[in-house]
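Following this message is one structure expressed as structure tokens.
Up next, subunit A:
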Amino acid sequence: MQVNEIKEFRPKIVAFCCNWCSYAGADLAGTNRLNYPSDVKIIRVPCSCRVNPMFILRAFQRGADGVIICGCHPGDCHYTSGNYYARRRMTLLFSMLDYLGIEKERTRVEWVSAAEGAKFAATMNDFVETITKLGENKRLEDLRCKE
Partner candidate 1 sequence: MNTEALIPKIGVVTDIRIDTPDVKTFRIVGLDGKKVFEHIPGQCAMLSMPGVGEALFSITSSPTNKDFLEFSIKKCGCVTDWLHQMEVGQQITIRGPYGNGFPVETNLKGKDLLFIAGGIGLAPLRSVINYVRDNRKNYGSVQIIYGSRSKDDLVDYREIIDEWMNDEGIEVNLTIDREQEGWDGHVGFVPNYVKELNPDIRKTVLMCGPPIMIKFTLAGLKELGFQDTQVYTTMELRMKCGIGKCGRCNIGSKYVCKDGPVFRFDQLGELPNEY
Partner candidate 2 sequence: MQRIMAEKAKELLQNGTVNRVLGWKKGEFVYDITPAVFNNTEEIDAEFVYDDFCANNLSKYLIKESRKEGKVLVFLKPCDTYSFNQLLKEHRIWRDHVYAVGIPCDGKIDLDCLKKQDIQGIVGIETQNDNFIIHTLYGDHTIAKEDALAERCLNCKSKKHVIYDELIGRDGEVLDSHRFDMVEKIEAMTPDERFAFWRGEFSRCIRCNACRNVCPACSCENCVFDNPKSGIANKAAADSFEENMFHIIRAFHVAGRCTDCGECSRVCPQNIPLHLLNRKFIKDINEFYGTYQAGEDTESRAPLNIYNTEDVEPSIVYKKGGNH
């Protein structure tokens, strides 16, 4: 198996997780020793509404192949309404990216509660698989940042 893989594509994935639900969900995934690929790196933000479209584009510029935003389930936001705003912003942003011909599968929003460690791991496994299938991000890359 290992021998035949000459150059395996390892996606770079940035996950923005809200501090109160999804980051805790990710912690729970760890506590329960649930596996997901190490390609996923988590950035802790207070709330999904903290995620600026700038950050997402920045990640793609710097070589990310996929960006996922995780927040509390609608209605459960620690700040009552943050994820609702995030939901609107991301819906519009993703729709725009799709409109520009950029693969829509590269961006995703998932609601993961602090109790959903299993969901977190499953989500990440699925997302990594999707991105691996898509391959390298070519449409929103900055050539200067590629070696």
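With respect to how the candidates were assembled, all candidates are chains of the complex that A comes from, given by their letters.
Simple rule for what comes next: a contact is a pair of C-beta atoms (placed from the backbone, for glycine too) under 8 Å apart; a residue touches a chain by one contact, two chains touch by 3 or more; residues count from 1.
Please read all numbers here as calculations on a predicted model, not as lab measurements.
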item	value
Options 1 or 2 - which one, within this complex, touches subunit A	2
Partner candidate 2, residues of subunit A touching it in the complex	53-54, 57-58, 60-61, 74-75, 81, 84-85, 87-105, 107-109, 139-144
